[in-house]
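Dropping the structure in here first, questions after.
One protein chain omitted, others in place.
Chain IDs A, B, C and D follow the sequence of writing; residue 1 opens each chain.
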Amino acid sequence: SSSGSDDSTDSASGELTPVTLQLQWFAQAQFAGYYAALDQGYYEDEGLDVTILEGGADIVPQDVLSGGDADYAISWVPKVLGSIEQGAEITDVAQIFERSATTQISMKDKNITTAADLAGKKVGSWGYGNEWELFAGMQKAGVATDDISLVQQAFDMNGFLAGDIDAAQAMTYNEYAQVLESVNPATGELFTPDDLNVIDWNDEGTAMLQDAIWADSAKLADDDAYADQTVKFIKASIKGWIYAKDNPEEAAGIVTAAGSTLGESHQLWMTNEVNKLIWPSTSGGIGMIDEAAWKQTVDIAMGTKNETGATVISEEPPATAYSNDYVTKALDELKDEGVDVEGADFTPIEVTLKAGGE
Amino acid sequence: MSTEPAASGQTVAQGQPVASARPAAVSVAGVGKVFASRKGTDVTALEAVDLTIAPGEFVSLIGPSGCGKSTLLRLIADLDTPTSGSIEVFGKTARQARIDQAYGIAFQQAGLLPWRTVRANIELPLELHKVGKADRAARSSELLALVGLSDFADKYPDQLSGGMQQRVAIARSLAESPGLLLMDEPFGALDEMTRERMQTELVRICAETGAAVVFVTHSIPEAVFLSNRVVVMSPRPGRIRDIIAVDLGRAEGRDEGLREADGFFEAVVAVRESLHGESAGAPAARGVDIR
Amino acid sequence: MSTEPAASGQTVAQGQPVASARPAAVSVAGVGKVFASRKGTDVTALEAVDLTIAPGEFVSLIGPSGCGKSTLLRLIADLDTPTSGSIEVFGKTARQARIDQAYGIAFQQAGLLPWRTVRANIELPLELHKVGKADRAARSSELLALVGLSDFADKYPDQLSGGMQQRVAIARSLAESPGLLLMDEPFGALDEMTRERMQTELVRICAETGAAVVFVTHSIPEAVFLSNRVVVMSPRPGRIRDIIAVDLGRAEGRDEGLREADGFFEAVVAVRESLHGESAGAPAARGVDIR
Amino acid sequence: MTRTGSPLGRRVLLGVLGVVVLAAVWELYKALGPATGVMIGDLTVLPRTSDLAMPHVWDMVARLFRPVRSAGDDEMMWQAVLEASFFSLGVAAVGWLVGVGVGMLLAILMQRFRTAESALLPWIVLSQTVPLIAIAPLVKRWGSQIEIGEFSWENWMSVALIASYLAFFPVSIGALRGLESPDVNHVELMRTYSVGWWATLIRLRLPASVPYLLPALRLAAANAVIGTVVAEVSIGLRGGIGRMIVEYAAAAGGDPAKPWAPIFGAVVVGLLAAGVVALIGLALTRYRRGETPA
Partner (left out) sequence: MKQSASLPRTILAPVLLGVLAVALWQLAVVALEIKPFVLPSPVSIATEFSSSVSSVWTSSLVTGANALIGLLIGAIVGIVAAIIATVLPITDELSAPLVAAASVIPIVALAPVLYTMFGADKETARQLVAALAVFIPVYLNTLRGLRQARPVHRDLMRAYGASSWQATRAVTLPGAVPFLFIGLRIASSLAVISALIGEYFGGPIGGLGKSITSAAASSNYSLAYAYVLGAIILGLVFYVVTLGLEKIVSPHRAPSTGP
């Protein structure tokens, strides 16, 4: 916050409060709601001048946040739990994604339909803390990390397509689509969902909470202006996500305009799949943190060992690790304005993927 | 060490100044130089050296490799400091003389800066001492003419033959009209023919500029041809064994014919014998001790 | 070019073999060498050179830089081929002689292989020609003794002084007991004192081995001291100007005293005059044309 | 490297021929080699020949002349690649300049003080064994703390700084060697002129270091490009080749020629960087007279 000192909350004066948001990765429809909120002026309506910072391979959003270089960050809960144990003081203030998008996909002929089938296979993962649901699923099915050979996946799915990886990690909104955009050498056509087996961690019961909005715990406690601003930020972001639900094509276009180079059909697919992770909301409105889901995430984080025998965390996270206070306020305001924050009537659209995601 | 009698017709003049009205060009008194080596074995390069050189006098230093010729020259030039004794150049300390640019120096390699033209190389000392551009140009033209290289002013050193490069180095050493020239085997890298021509040249230049010269060489004919006095040194520790006065007439009169004169050969023989120190010894035995 | 009369007491022997019973060690007949340059300007390095060298004879080549001395030596060694004329070595073509290892060769740089010990350097040619290990060791020990370096057999070249390295190179050139030694300024890099010792040494070795020698040098005293005949060459294009026979007695008898003999100085003067070609000319004019 | 021997025309011709030969070998192997690659035991010794692994040369070239995305009115791939190349080149150039500056300063310091050389040199060598990925996030995080008046640190500066971290190394080593290269003769000549260290540096040591400096500058340029590309990936800077590599990788399955486009871009960046250094070398010809052709 460079300009103005105390008048930051004084939105009436027309002065916008500068706010930065650190994403977990490059601009893509995974973050469609925030880009839509920015594009549609929802942040501005709340008196916020939001700058969205893209991520990178070595950017750890929660560290950017706790280091004071961003006001909010988007990150997965299990990744942040580790950081919190290392001393980061940040709080999950809105759990945007209610469901997990992580799956383990394999070619039909490999007959890998459950976590138990992974034993003895070459299993892909990106690392970077994306691997915990996989390990939890395996552990639950009695497969030890030594029973598989773990391969670090690259930024592409070529390893999977070439058969180097039997079961690859794939986000429903991204890598799964990448496979469906590729030509099946056997048929000369694109792969279809029928060619693939999918292990969905939501179904296996080892799903963990993913994209959430994180804020600085200390400032939430001490700085009322920041607390107010957090509510506003959540409110505007939720409006963005509602926009993405109602206007997936436009939302995808907004993300592309923001500099994403993903192909058109891929971008739209991603928007649609991300919508499925949010809508319909079963936790009392988008962003509400479901106690049970949180507990499941924490339990897995404490009980699951990775290939080096380490767990994400060794003890319960502090109470400040999440708070429904701010999202509740935001939802209340929205409900007051007559906005549907649960999207019970949500129906996804049909997206046809083209080769290379074009 | 052995101060044996000099050869026929030559006078031995140990450390005697030729003139004493003006301060001597160089006066070395009781100078010793010990190089401390890391292994603790010190090398005594020079011991009790006395030498006085008159203004305008040409003195050569000759002696076996490692006898301290270069060391002595470097002490005079204040490139190194003596362990004992004192050195004066034109009545000043060696250090002061260096700062006052009282001498010019030339080494075995011409040591021209390859990225500077011939002219720019000659002007280097002037430039470093903030002489104005016009003055520099005038002086370098003069010097180029003196060494017969006016046509090569804008060439680079690598476009010159070895002899020509050496002449540029001599011109450079003369740039600030020093009263003393220090030269360490300046013609060592030249072939004999070119070398003889350069010697004639140097004699002429010295005559024109009237500078005193301390000239280190390995070549007896060269030392004899050039010098008023030849200082013969003995090794380990470096001492002056003999000083042989050569009287071949004034510099202006010296020319190629001189090299074939009897006096020349006699002086050569005198220096040779002094150098080998043991002309009475058995030459046959020498074949063994050749390290 | 100018075949002017030789100096007093010397005989001019143009291309005359000293002995003719056995085939000459080297016989050069009407040899010319033109270097084609890329820019189209050809360099005529040698023109119409005739020279015959008898077995056991010591012949020096002397002449100004660039006159083709090295070129001639390289042609004899078949390191290059003549443009015209023919060269025979012991009655064979130069090529055949090279393949038969009829000669040994030494250059200005010792050219030792730095990664081989002194002994291994000397053994190199033997090794290349598949001489057995024991024979090699015997021969190298012999040669090491000959050049007085037996104590240094297992040292590496960088642990030797320049003169010692040069002696190793000479030992190497003698390894296969050639009847002919080709030497291109082998003492060029040494200081005068070491050089004189090496010369004495070389005279002794040649006497012991009876090899003919073609010796390139820039130094008149060196040429005179060593040779039976001194070949004086003139530049552009390289030709033989004079061949001066030096008669200072058999090699075995030559020693240091010789250098101070009258005959020595006379031969030096004769070579000097032939070399400068124009001893009658005005020496004053030479100062200008000194390139 | 390339000798000055053969004429330029021949060099260019043979160079082009070399590229053609490489393309021909590629296609030949692709036509004849097994799709699964040549395996010895479990080890793939020659690459797979599937279109996914080795697209046809003409496909890779043709891809450059199609829009980045077929839908929409996107610019041509080659344009996009070229833009990214110039962006990366710009960042790398800044990194190179900083690296050269720091390297020179270190070299001068080490030349001046023997103790500095003893103390610094091992650490300078050691610094290059620190993996980039360890310092990239640090630099970004520290950089973002900097805000002085109007000036605020931007991400591209972090990338440039990382590039300079790789670039300074060859310069400091090469320049040190160069600064110490003058003959004792020359150094003593300056002493007889009783000029100080500074004048000796300007008139003697710096000019004498040019032949050593030029190869160092070239290495530094190559290093700066590597640093830029890796750091772009690492901290996700938009606009350059590094990010393009990651982004286009996502399309590899359906559009195998696409990921090759930024690789060609990287070649362009590298060659341009080397070209600039060659030009600098040309401008300094005067100081390279002593250089012996390798």
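What we mean here is this: a contact is a pair of C-beta atoms (placed from the backbone, for glycine too) under 8 Å apart; a residue touches a chain by one contact, two chains touch by 3 or more.
This structure is a prediction, so every number in the text was calculated from the model and none was measured.
> Identify the residue among A:Val151, A:Ala212, A:Ala293 or A:Val327 that touches the chain left out of the display.
Here the residue in touch with the unshown chain is A:Val151.
> Specify the residue from the set C:Thr44, C:Gln109 or C:Thr209 that touches the hidden chain.
C:Gln109
> Have a look at A:Thr20, A:Ser83 or A:Thr304 and name the one touching the chain we're not showing.
Only one of A:Thr20, A:Ser83 or A:Thr304 touches the chain omitted from view, namely A:Ser83.
> Kindly state which of the options D:Ile173, D:Val195 or D:Leu237 is in contact with the chain not pictured.
D:Ile173
> Kindly note down the residues of chain A that lie in touch with the hidden chain.
Touch set of chain A with respect to the missing chain: 57-58, 60, 62-63, 66-67, 79, 82-83, 86-88, 122, 124-125, 127-129, 149-156, 158-160, 162, 164-165, 307-308, 312.
> By the contact criterion defined above, which parts of chain D meet the unshown chain? Give residue numbers in ascending order.
That gives, for chain D, the contact residues 1-2, 6, 10-11, 14-19, 21-22, 37, 43-44, 47-48, 52-54, 114-115, 117-123, 125-126, 128-134, 137-138, 141, 169-170, 173, 177, 180, 184, 218, 221-222, 225-226, 228-230, 233, 241, 245, 249, 252, 259-260, 262-263, 266-267, 269-271, 273-274, 294.
> Tell me which stretches of chain C touch the chain missing from the display.
74, 77-79, 98-99, 101, 103, 105, 107, 109, 111, 113-115, 124-125, 128-129, 156-159
Heads up, the rule we're going with is that only the chains that are shown with their structure count from here on.
> Could you please state the distance in Å, as a whole number, between where the Cα atoms of chain A are centred and where those of chain C are centred?
Each chain reduced to its C-alpha mean, chain A and chain C end up 87 Å apart.
> Let me have the rounded angstrom distance from the C-alpha centre of chain A over to the C-alpha centre of chain B, please.
Chain centroid spacing, chain A to chain B, equals 85 Å.
> Counting in whole Å, what is the centre-to-centre distance of chain B and chain C, each centre being its mean C-alpha position?
Measuring from centre to centre gives 32 Å for this pair.
> Which positions in chain D are in touch with at least two other chains?
Correct list: empty.
> Which residues does chain B have that touch at least 2 chains other than itself?
Within chain B, no residue contacts more than one other chain.
> Within their complex, state which residues of chain D touch chain B.
183, 185-186, 188-195, 199, 203-204, 207-208, 210, 286-287, 289-290
> Sort out for me which residues of chain B touch chain C in the complex.
Contacts found on chain B: 64-65, 148, 161, 163-164, 191-194, 197-198, 200-201, 204, 218-221, 255-257, 259-260, 265, 269, 272-273, 275-276, 283-284, 286-288, 290-291.
> Under the touch definition given earlier, write down the residues of chain B that touch chain D in their complex.
74, 77, 79, 98-99, 101, 103, 105, 107, 109, 111, 113-115, 124-125, 128-129, 156-158
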